[in-house]
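Worksheet for the structure shown next.
All protein chains of the complex are present and in place, except for one that has been dropped.
Here the chain labels run A and B in written order, and each chain numbers its own residues starting at 1.
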Amino acid sequence: MDTTRTKDIYTEEFLINMGPQHPSTHGVLSLELKLDGEIIRECTPHIGYLHRSMEKIAENRTYTQFIPFTDRLDYVASMNNNLGYVMAVEKLLNLEVSERAKYIRVIVAELNRIASHLIAVGTFAQDLGAFATPLFYCFREREKIIDIFDRICGNRLTYNYIRIGGVQFDLPKGIDEKIKEFIKYMRPKVDDYDNLLTYNAIFLARSKNIGVLPKDLAINYSVTGPSLRASGVKWDLRKDEPYLVYNKFEFDIPIGENGDSWDRYKIRIEEIRQSLRIVEQAIDALPGGEPAVKVGRIHKPAPSEAYFRTENPRGELGFYIVSDGSMYPYRLKIRAPSFSNLAVLPELVKGVKIADIVCVLGSFDVLMGEIDR
Amino acid sequence: MLSILDFIWVLIIGLIVLGFIAVSAMFLIWWERKVSAHIQSRLGPMRVGWHGVLQSVADTIKLLLKENIIPAGADKLVWWLAPFFAVVPSVMAFVVIPFGKNLIVKDLNVGILYIMAVSSVCVLGIFMAGWGSNNKYSLLGGMRAAAQIISYELPLILSMIIVSMQANSLSMQKIVAAQSGHWNILHPNMMLAFIVYIISATAEVNRVPFDIPEAESELVAGFHTEYSGMKFAMFFIGEYTNLFIVSAVATTLFFGGWLGPILPPVVWFLGKTYGIVFILMWVRWTFPRLRVDQLMGFAWKVLTPVSLFNLAITGWLLLK
Partner (left out) sequence: MRPDEISGVIKTKFPQAKEEAGTNNIIVPKESLLELAQYLKNPPLAFDNLHCITAVDRKEKMELVYILYSICERHGVTLKVYLTPEDLNVASLSALWKSANWLEREVYDLFGIIFSGHPDLRRILNPYDWKGYPLRKDYSNPELIPKPRL
């Protein structure tokens, strides 16, 4: 504790604990703050409140049985988690899936990216004080996406849809009209968010130049995803190491300039627009064929290892699987993007005010489910 | 000297106004929920009574039945008195609000000064709540509230002085009477004073974009974290009564009070006041919140110089 005495006035820093239950930390995260009035001198995050030991569980489940567990990692973007895991297993098994399966995977992954970014935008605005209005609008849009997913696979939040060899069910009849209708509905709504929030004077004053993340620090801390692109680094796995059929679509990668919280927010809005473009092109080019290759339920890959990373809405999600020839993985490591993104937080909040720490944390869009696993 | 008739008249009007305050606070709470719901494309309370009108009554009964939890280590007297200091000054300010031609409890000839003095006591309630709760979050909320409210009093009072300079009086009824030709808002310097006034008033009643003291996403619930049951209800009612007061004062000073053709004056007054309340609610559910230092900077570096400049201009125009 830093205490100073100046004649008769006695000041000291005081310790305040934000969390683990707090309206603004996204999940159960405890931030221990040392405050000097309103200025933060030091911040120590404490994680592990949601640790469910998924990696240990994986050593006792077959490869197919673990897919529902990956849903619950980043529970807001379940399709992308499923996709990452299944692609790592398919790399281990040297399995090629059909064209139709690849297109369907891209469509659901991008729709889920839109849903995840809507939550990020809505909760960011709520943390800044626009109390519930943007949040309700975002959730209204998200309901439409969840409706589409409900028709496709029967679940609203944890989908368990992308399987080893393809996808679980074929797309139902009439789903492409629903998706096209959704795209037409969503485009003006994204412009709505721009009008309501993005260029609002108060929003700009609260988030511009707050939590500036310089390029070198971002790369050194292995920050990935929209937070890295906001700092000016042009790196997106969908373009730089394309997987599935992303190399057949035309889309841009939005890059930020300053690396402040406003940039991270703006990049997410732009990514929603780009994802809408991808879904539109994918739906138009959807080939016929089988949605899945026939593989059994039990897989016994040769003793080897594989690492595969995909672009999650929050960053690069990597799965490292070691197999020893049996039907259970020997070791499964989940490289979560929010884990490394959160590690940067203590460095960015030295010397800012309490209101800003909420802004910076919200702009990084971390999710405790994948940090703690 | 006060005759018995005057005394009985004041008593009757006073009781009517007290009843009005109670009903008005409940109505405002319901209306806020409805307005916020429709802005967020949902419906709001719909079940209790027609479209949820009796929701506030249900909430009051619920709050009355709640257990009174005193936090450990709280400074009991201070903690217990704080809600009263938040509510009573707002109610006292109703003495000089002109609802109609003779519908005013007592037309003090220092009406504006009285309102300024009485509403400044509200900050004591927030401050006491923050201190007495023995909770770091509440203390932060209380400190911020004190700083904010005191900073924004200055532009508020300066804008009110401009109006009383124009009307050459501090009494509320005389100010209304001075607008019988045209409303005050139509003069450019009055328009500027109104803008400054409405921004400062939003800060005085702790509403978004200035609701730092109860900033939910940062400080859980700010200075009223540790209050439950009827004490919390008193803070809540105090906030909505304050909202009504600043809108009523804005109506009287800038929009001509109860003046208006055909309809009875009370209807005009209430209509204009609730119109301003609606605008304040609309702003609340649209904008994010300012940070503490930006808020202070705005008060001292922008609003106060503008008000002083406006005061000088008004003085020059009057002396011309």
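As a convention for this text, contacts are C-beta pairs under 8 Å (C-beta built on N, C-alpha and C of every residue); 3 or more make two chains touch, one makes a residue touch a chain.
What you are looking at is a predicted structure, and each value in this text was computed from that prediction instead of being measured.
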Visible contact partners (per top-of-document touch definition) of the missing chain: A
Hey, which of A:12, A:96 or A:240 is the one touching the hidden chain? A:240
If I consider the whole complex, including the chain that's not displayed, which of A:19, A:165 or A:318 touches that chain? A:318
Using the document's definition of touch, tell me which of A:219, A:245 or A:295 contacts the absent chain. A:219
Since one chain isn't shown, list which residues of chain A touch it in the complete complex. 47-48, 51, 53, 55-56, 60-62, 217, 219-222, 233, 235, 240, 298, 304-305, 307, 309, 316, 318, 320, 322, 327-328, 330-331, 333, 335, 339-340, 343, 372-373
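In this section, only the chains that are shown with their structure count from here on.
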Between the Cα centroids of chain A and chain B the separation in whole angstrom comes to 43
If you look only at chain A, which of its residues touch chain B in the complex? 14, 16, 22-24, 38, 125-133, 136-137, 140, 196-197, 200, 202-203, 205-206, 353-356, 358
Could you pull out which chain B residues touch chain A in their complex? 36, 39-42, 136-137, 140, 208-209, 211-212, 215-220, 284-294
